[in-house]
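Of the protein chains in this complex, one is absent; all others appear in place.
Chain naming follows the written order as A and B, and within any one chain the residues start at number 1.
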Amino acid sequence: MPTKEQLKEYAGKLMFDMKEEEYDTLQKEFDVILKQMEFIEKIEGIEKVKPMTFPIEIGHAHFRKDEQKNTLATNDALKNAAMVEQNQVRVPKVVEE
Amino acid sequence: MYIPTIGLEIHCELKTNTKNFSSASNTYSDIPNSNLATVDLGFPGILPVINENGVKQSLKMALAMHCEIPEYMTFERKNYFYPDLPKGYQITQFHHPVGINGYVMIHVNGEDKKILIHDTHLEEDTASLDHYGDYSLIDYNRAGVPLLETVTEPCMHSAEEAIAFLEALRSIFLYCGTSEARTDRGQMRCDVNVSLSTTENCLGTKVEIKNVNSFNNVKDAIVSEIKRQTEILENGGVVLQETRRYDENQMCTHLMRSKEDAIDYKFFTDPNLPPILLEKKWLEEIKAEIPSLQYERITMYMLEYGLSRYDATILVKEKEMAEYFEETIKEGADAKAASNWLTSVILGHMNKYEIPITKLFLTPKMLVELIELVSSDKISSKQAKEVLYQSLEEEKSPVTLVKELGIEQIGGNEEILAVVKEVFAENREAKAQYQAGRTNIVDFLVGQVMKKTRGKANPATTRKLVQEEIVKGE
Partner (left out) sequence: MNYMCKNIDELRAMLDRKAVTSDLLFQEAIERAKQYQEAYNAFVTIIEEKKEQDATSILSGIPYALKDNISTKGILTTSSSNILKNYMPIYNATVYQKLESAGAVLMGKTVLDELAMGGTGTTGHTGIVKNPWDSSRQIGGSSAGSAAAVALGIVPFAIGSDTGDSIRKPAAFGGIVGYKPTYGRISRYGLFAFASSLDHVGCFARNVKDVAYVINIIKGEDPYDMTSLPDDNKNYVDTLENEIKERKLFYIKEAFENYETSEDLEFKETINQFFKTVEKVKELGFIVEEVSFPKELLSAIYPTYMAISCAEATSNNANLTGIPFGVRGEGNSIHDVMMDARTKGFSELIKRRFVLGSYILQKENQEKLFHNARRVRRMIVDKMNELFEHYDGMLMPASGGIAPIFGEKTDQLSDRYLILENHLAIANFGGFPSITIPSGFVNDMPIAVNLTGRQFEDDVVLNMAYKIEEITDCKDQIAKGGK
């Protein structure tokens, strides 16, 4: 069970913050869901099952042919960006990590 | 004394018409945000669709590196926030990459060495950022460009080995035509892991140096990092597991983040990309397209054609040169002669004028003809060299030039012998004089033959025939 401090750290890594009382609610929620997950762990034979990712597994993957099409006009592509300069999206200086 | 151990992770952009998961153009463009599809900007609702050719090119590389290919290939998401990553995750391969457990052969310091490949996987490039005063600008053109990341085992022990491997890997890309692999355009980038240990069997603490952008910098980064770690250890310190950045101006590495700050990328299989069945038949077809590579060619040239490693290495540096060389052999040339001409005059000419061998006027067939002119004694080696220079400069075939210049020697014994006999007939006293001890009469007779043939008789042949004739009795 993560502590409130840990939950804050996780939220920070997801690039948002929450109000104090919201972290309390979240902790309660964690309590419930982790309890439920513990039941899952006890399901007989679960360890032998292959985790499922795709609802339909007999897939036929159709590739895309390597042909260029549907290129966006630059002004369309950037239409939704709040700040645009020299046909690029402007953001505060990114200091290389 | 510490043993350095080095592992490399090399990102290389693949040559395709379109991006890995969108149909926007994959070309280098100076115009920002001009090669985009909705997928590349991570708009809500977009779905990636795999480029067949990106998969094919990466499979070709995996096969060329002798990797095991999975039956099904999957794509995973690598989740992290950064302004150059519009979706908030990079699509990469984690569970079932295009190839695992391969190797690449290199030759360093007189020895062959197998560099083990942990895996090679197909992923997408990020957008590029340009930095100004207090702001940065994002150009998404590069976002989604297919990228092949090749990860070696930590199995190299010197900067030389690392560079030899990088050169070998680049040549595989170039030979296979899967990338231009240009470091100056950022098409090939490298992360370097360095650790020091006291015994060979156990590895020290690994330090990762991120995003080194040229082979020279890789070399310098390794050397400086070995030095840094050695100093720490010699002073009784402990090397910390961390990620560093190489500063090419100061020629040393700087701390980026420590182990505690390591990012958890929360990898999981991308539910939008079903597993890809890699059919055996397709793999066979792709395998058939892989040309014989540098290392194999060097071995073959040395064993079959008796070339030196030095010459063989020059010939295979570029695939086109190697193919040219092999074509001359197919046309019947003597391998050593072809190698000599290619590595000297022809390469010199190519370098001087910066022309690729594919644009050369001189065809392999013409080179073969030139070599035959020498071997049949029709022209001397010295003349051949002149003819070759002229041929390359004036774009005329050697045979034509020899004819135009009228320098073709009378090489045939019969023809020269006839003239020799003629000269003896005109100088009936010569034999007697020779027997009387005036041996230099030979020079005179040879001179006469040359005069009669206006210099076209091969001097060596002429001398030989004159010698034979003079000792014969009347």
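Basically, a residue touches a chain if its C-beta (ideal position, glycine included) is under 8 Å from a C-beta of that chain, and two chains touch if they have at least 3 such contacts.
If you're wondering where the values come from, they're calculated on a predicted model, not measured in any experiment.
Contact with the omitted chain, checked across B:P32, B:G54, B:P70 or B:P86, is made by B:P86. Within the complete assembly, B:K266 is the residue of B:K266, B:K421 or B:K451 that touches the hidden chain. Panel shows subunit B; residues 38, 41-50, 77, 79, 81, 83, 86-89, 136, 138, 140, 264, 266, 268, 270-274 of it touch the chain omitted from the view.
On the side of subunit A, touch with the chain left out of the figure occurs at residues 2, 7, 10-19, 22, 25-26, 29-30, 32-33, 35-37, 39-44, 46-47, 49-56, 59-62, 64, 72, 76-83, 89, 91-95.
By definition in this document, only the chains that are shown with their structure count from here on.
The distance from the centre of subunit A to the centre of subunit B, each centre being the mean of the chain's C-alpha atoms, comes to 42 Å. Residues of subunit A that touch subunit B in their complex: 13-15, 53-54, 59, 61, 63-72, 74, 77-78, 85-94, 96-97. Residues 16-18, 23-25, 31-38, 41, 49-55, 81-84, 129-140, 245, 256-257, 269, 271, 273-277 of subunit B are the ones touching subunit A in the complex.
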